[in-house]
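Beneath this line is the structure, given in C-alpha cells, with notes to follow.
For this depiction, one protein chain was excluded, whereas all remaining protein chains were kept in their positions.
Per-chain residue numbering starts at 1, and chain names A, B and C are given in the order in which the chains are listed.
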Amino acid sequence: MNALDLELERGDFALITGPNGSGKTTLLRLIAGLAAPTGGELEVDVPRAQIGFLAHEPLLYRELTAVENLDLYGRLYRVSERRERIGMLLERFGLWRVRAERAGSFSRGMLQRLALCRALLHEPELLLLDEPFNALDSEGAELLDRELSERRGSATFLVATHDPARIEPLASRRLALA
Amino acid sequence: MTAYAGDVLTLARKDLRLELRARDTVPAMVLFVVATLVVFHFALPAASGDLAAYGLLWVALIFTSLLGLVRGFAAERDQGLLDALVLAPVDRSTIWVAKALAMLAFLALAQAVALPAFALFFAGVSWETVAGVALADIGICTVGTLLAAMAAASRTRELLLPLLFLPLAIPIVVGGVGASVVEEPGRYLGFLAVYDAIFAIISWASFEYVVTE
Amino acid sequence: MSGGDYLAAAYLVVLLVILVYVVIIGLKLARLDRDLSALVELARRRIEAPASMQEEQREQEEREESRVG
Partner (left out) sequence: MERGADPRPARRAVDPLVAVPVLAVTLLGTAVGLVFFFAPVDADQGISQKIFYIHVPCALTAYACFAWGAWKAYLHLWKRTPGADMESYVAIHQGVIFGALTLLTGSIWAKASWGHWWVWSSRQLVLFLVLFLFYAAYFMLRFSIDPGPARANLSAVYAIFGVALIPVSFLAIRLAEDFVHPVVFKRSGPAMTGSMFLTFCVAWAGILALAAAFYHVELAGKRLDSRVRELRGLLR
C-alpha cells in the first residue's frame, strides 16, 4: 500500500473503494492497531475499547454458540447489561432462534450477521467495516442498511467495499485507493 | 488486579469450554502418553533397571506436552481469532496466562493417567517425582504457551514448535529426572522453581510482542 | 596423530572457517555487482527512451530481470 494521508473527524462516514489488493484491508488493520505502519505516522485517538472491527474473517469461535461468542466478547469489552444487549442485537439481526446453536453450523450469511453483532456489541465510537455486505442475503443487507443509517452521525465509520452503490448515499467522505 | 484476573478467567473458561465441546486435545494426550509408555516397555532391555525407566517417563511427559502445545493456538490460528483477542481492550498477557492455565489443566489430566500407568508398568512414583512433575508442568506451560503463539504466527507451525521448545525443555528434563532419581532431590526441585520463575517473568513481559506488530 | 597434529588441526579449522566466510562475502559482492550493472543498464535506457514507451520497456526489463535474478 503506497503513501496516503487521511484526516477523519468524529461523526465522519468515510467510504473507501478500490480493486482487490489495493490496500483497503491493510488500511483498516492499521487504524485498528493490528498492523504497524512501515513509514509515515499514524494517530488514532480512539481507545481500543471504542473500536468495532468487522473483518473478512467473522472472528468467532466455531465451537461456541452464538450467545457464548457474544458473551465472551461482552465480558472482554466490559459491556454493561450484557445479557439484555446480546438478546437485543440477536433479535435485531434475526438470529434469536439460533442463539444456542454452534457458530460452526451457521451459513456464511448468518456468520456475517453474528460478526456484525460482535462488532456493534460494545457501542463503539469508531466502526471499521471491511466488505460488510458480502455474503449477506437481501434481508441481512436491509438490516445492515437500517443499522448504518440509524448510527450515522453518532459514530465514525470507515467502510471498505468494492461495490460502493449501496453505501454511497450515506458517505460524507470518499477515498479511492489505486 | 481483579479486572486482570477477570479477563484471565473469561479467556481460560473459553478454552476449557472449547475443549469440552470438541474433546480433541485431552483424549489424544492421554492415549499418546500411555501408548508411549507401552512402547518404552518394549524399548527397555531387561537389565536396564528403574533409572532408565524414570528417564523415559520424562521423555514421554515432554512429548505429550508438546502434543498439547501444538494444539494450543490451533482454534485462534485457523479462524484468525488472534486479531479479535488482540483488539479487545485487555492486557495482552492475559491471553498468555489464560492459555497457559488451560494447557496446565490438560497436562494435569493427561498426567493423572500417565503417572499411575507408569507406576503400574515400571517403577514406583515417589512424592518427589510428583512434585517434580508439577513444577515442570508450570515451566512447560509458561514457556510452551509463548512458543506455541510464536509457532502459530509462522508458516511451518507443527514443525517449528518442537524445534523451539526442546532446547528450552532440556533444563526441565534435568530438574525432573533429578527429582525422581536422586536421594535428596531438594536441589532439583529448587532448580525447577528457579526455572519457572525466570521464564515466567520473561514470557509475561514479552508475550505482548509475540501477538502484536 | 600426535599432540602437535591436533593443535595444527584446530588452528587449521579456524583458518578454514575464516576463508569460507571470505568466499561467501566475495560471492555476495559478485552478485551485488551483477545486480547493480543490470540496474545501471536499466537507468541508462530509462533516460534515453522517453517515458511514453513505458509498457514495452517493462516487458523487456522483466525478461532481462528474470535472466539476472
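In this section, a residue touches a chain if its C-beta (ideal position, glycine included) is under 8 Å from a C-beta of that chain, and two chains touch if they have at least 3 such contacts.
None of the values given here were measured: they were computed from a predicted structure.
Participant: For chain B, which residues touch the unseen chain?
Facilitator: 51, 143, 146, 150, 153-156, 159-160, 163-164, 166-168, 170-171, 174-175, 177-178, 181-182, 187-188, 191, 194-195, 198-199, 202, 206, 209-210, 212-213
Participant: Identify the residues of chain C touching the omitted chain, counting contacts across the whole complex.
Facilitator: Spelled out for chain C, the touching residues are 1, 3-4, 6-7, 9-11, 13-14, 17-18, 21, 25, 28-29, 32, 35-36, 39, 42-43, 46, 61.
Just so we're on the same page, only the chains that are shown with their structure count from here on.
Participant: Go ahead and note the Å separation of the Cα centroids belonging to chain B and chain C.
Facilitator: 46
Participant: Could you put a whole-Å number on the gap between the CA centroids of chain A and chain C?
Facilitator: 48
Participant: Provide the C-alpha centroid distance between chain A and chain B, rounded to the nearest whole angstrom.
Facilitator: The answer is 37 Å.
Participant: For chain B, which residues are in contact with chain A within the complex?
Facilitator: 6-7, 10-11, 14, 17-18, 21-22, 75, 79-81, 83-90, 212-213
Participant: Residues of chain A touching chain B in their complex?
Facilitator: 29, 32-36, 47-49, 51, 53, 55, 57-64, 68, 72-73, 75-78, 102, 118
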